[in-house]
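Data first, discussion second: the structure below is written as structure tokens.
Here the complex is missing one protein chain, while the rest keep their positions.
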Amino acid sequence: MEKDQHTHIVKYKTYLYVLIALLIMTFISVAVTGIDLGPYTVTAALLLASFKSILVLLIFMHLKFDKKFYGIMVASVFLLLACVIVITFMDYLYR
Amino acid sequence: MSETVNQHTEVSYLEYKGRFKGLFAWIFSTDHKRIGLLYLYSMLVLFSVAALLGLAMKIELIAPGKTIMDAQTYNSFFTLHGITMIFLIVVPGLPAVFGNFFLPIMIGAKDVAFPKLNLLSWWIYIIGAFIALSAQFLGDGAPDTGWTFYAPYSFRTGTNMLPAVTGAFVLGFSSIATGINFIVTVHRMRAPGMTWMKMPLFPWALYGTSWIQVLATPIVGVTLLMIVLERTMQIGFFDPALGGDPILYQHLFWIYSHPAVYIMILPAMGVISEIIPTFARKTIFGYKAIVVSTLAIAFVGYFVWGHHMFTSGMSGTALYTFSILTFFVAIPSAIKIFNWVATLHKASIDIQTPFLWALCFLFVFMVGGLSGMVLGALSTNVHLHDTAFVVAHFHFIVFGGTGYAFFGAIHYWYPKMFGKMYDKSWANIGLAIFFTGFNTLYLPMFYLGMTGMPRRYYDYVDEFHGPNIVSSLGALLMISGLIIIITNLVRSAKYGAPAEADPWQGKTLEWTVASPPSLENFEKIPTVTKHPYGYE
Partner (left out) sequence: MDMNDHQVHIDEHRDDEGAKTGMWIFIFTELLLFGGLFIAYSVYRYLNPLAFHLAAEELDTTLGTINTVILLVSSMTIAMSISAMQYKNKKLTLIFMTITLLLALAFMVNKYFEWSGKISHGIYPGSMTLQEASRGELLFFGLYYAMTGLHALHIVIGMAFIGYVMHLVIKNEVQHDNFAILENSGLYWHLVDLIWIFLFPLFYLIT
């Protein structure tokens, strides 16, 4: 079964396209901060960062081509961290 | 490339005898069994030291005022007792000793997934221990913050905090290395036919524990790092004078240290889940419920850290949230108790030393668990916070839970680990004295706490004198029990009768191999077809 794992070769072109997408998103997020969107500035920057990290995880880190179980683990870890932050803010938001 | 364990033609990669002799054959061995024993011996030494510190504290408390030590010595004693017991013994305890020794054997593997990483984790453990303990002897006096290193005192105190904090940080790596190793071992190296639901419960518990080790330890790692930066570079993370929030330190610390309680207790529950069906000669009742509750404890246990901070000044919303979540986490623990008791129902029980340890575990764990409910409720917590009640509660859980399971485990697996049988009657006498001493020591502390005796003071008012005398005498009794137990075990390693492969008629895989197991555990990797506790 491991044979399938490693016979999947990602093409150079795919990586190049992903890089271009990542760079475009970087420049958008830099440009967005120039415009004053109020509280949405942070939201926009973080949203773009999330998209970028999803691209890195899926393509560069091969989650898209690996067994599903890796993707599930990664998602759970991010979910865990999110839950911890939310619960921590139960304190700070209402103090 | 597929996973391969080739047939060995020449020297096995596990073979240590060819390369090193004597002590080096142990401290450079990548054999999981030797690493498990290395941990056992290291912990035995550290445990004796920390237990004697505890005894010294109880002797100090036998009478009001200064008895044998002054306040500062007492402060450093409870700090060192806590650091050693928590970071060096109960957190790594069961996984590092019995997990290393038995996880591969119980799932039918020849070793853990990363044997060299395993050896490295022991070395990091030893280095971390030396760094942490060096704090006692170097520089400006022993640390006096308690094992929790609460800010802002931990960077204001003039004592020698840096080595203690750095040592705890380093020990985290050891814990993480073991965790990674066990998760991959369970995922990749189960014997053919051993599906997830045919895996024995101790490996299941180790699996849950490993996830907590991996996912919680880094948070305390970075928190301790922040304390180091705070002390050395005045960054101001937790210093109110520099804008920081000391309560954030408590949050970050307990985000690790509460799950750490489950790192301690989950493998203990796993041990009990092995001992009970073996001596009840019965399949465990509700195997799946135990598995699910193990994972549920691991998961929910991550979100209850705030119940250590009810009086810190958190927001009301946070208080309710943490209190409710704390009551949730009690549910899976109770499920396990019911499963164990139900397994005993109508069983033809073979009463042996390990089984007696398991029974005592059930008793003390229930006392500890129920007193935990008292502390988990907001209103009673305010009354009992930082009193002797808390000390009694966590000794019932941590010492009563993990400690009893540790001794239960060693009496259960001793014949397998050393190939010798210990003297059973002395073991039982030791247990009886220990158990009596334990309850005499800690039960009065519940009362003392309720009547208002604070923890972490070397002195108290006269009203508390009576129960403190009882408690201190209990400590002496408990230590004498411990001495009998440990002496019996050490002596039997040399003089005990040779043990059979399966002295308790256990059904899990470790009982199918010789006592002690051969270098590669199995001549041929077994194929598993049955449920682990197939007595019927």
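Which chain is which? They are A and B, in the order written, and residues in each are numbered from 1.
Everything below uses one rule, namely that a residue touches a chain if its C-beta (ideal position, glycine included) is under 8 Å from a C-beta of that chain, and two chains touch if they have at least 3 such contacts.
Owing to the predicted nature of the structure, the values given are computational and were not obtained by experimental measurement.
Visitor: With the full complex in mind, choose from B:126, B:191 or B:248 the residue touching the hidden chain.
Guide: Of the candidates B:126, B:191 or B:248, B:248 is in touch with the missing chain.
Visitor: Which chain A residues would touch the chain omitted from the figure, given the whole complex?
Guide: Residue positions of chain A that touch the missing chain: 2, 5-6, 9-12, 15-16, 18-19, 22-23, 26-27, 29-30, 33, 41-42, 45-46, 48-49, 52-53, 56-57, 59-62, 66, 70, 73-74, 77-78, 81, 84-85, 88-89, 92-93.
Visitor: Going by the touch rule given at the top, which residues of chain B touch the chain that is not shown?
Guide: So the residues of chain B touching the missing chain come out as 1, 3-13, 19, 28, 30, 110-111, 113-117, 119-120, 176, 179-181, 183-184, 187-189, 214-219, 221-223, 225-226, 229, 233-237, 242-245, 248, 251-252, 255.
Just so it is clear, only the chains that are shown with their structure count from here on.
Visitor: Between chain A and chain B, what's the gap in Å when you average each chain's C-alpha atoms?
Guide: From the centre of chain A to the centre of chain B is 37 Å.
Visitor: Taking the touch rule as given, give the residues of chain B at its contact with chain A in the complex, in rising order.
Guide: Residue list for chain B touching chain A: 1-3, 215, 247, 251, 255, 302-303, 306, 313-318, 321-322.
Visitor: Applying the document's contact rule, which stretches of chain A touch chain B when the two form their complex?
Guide: 1-3, 6, 77, 80, 83-84, 87-88, 90-95
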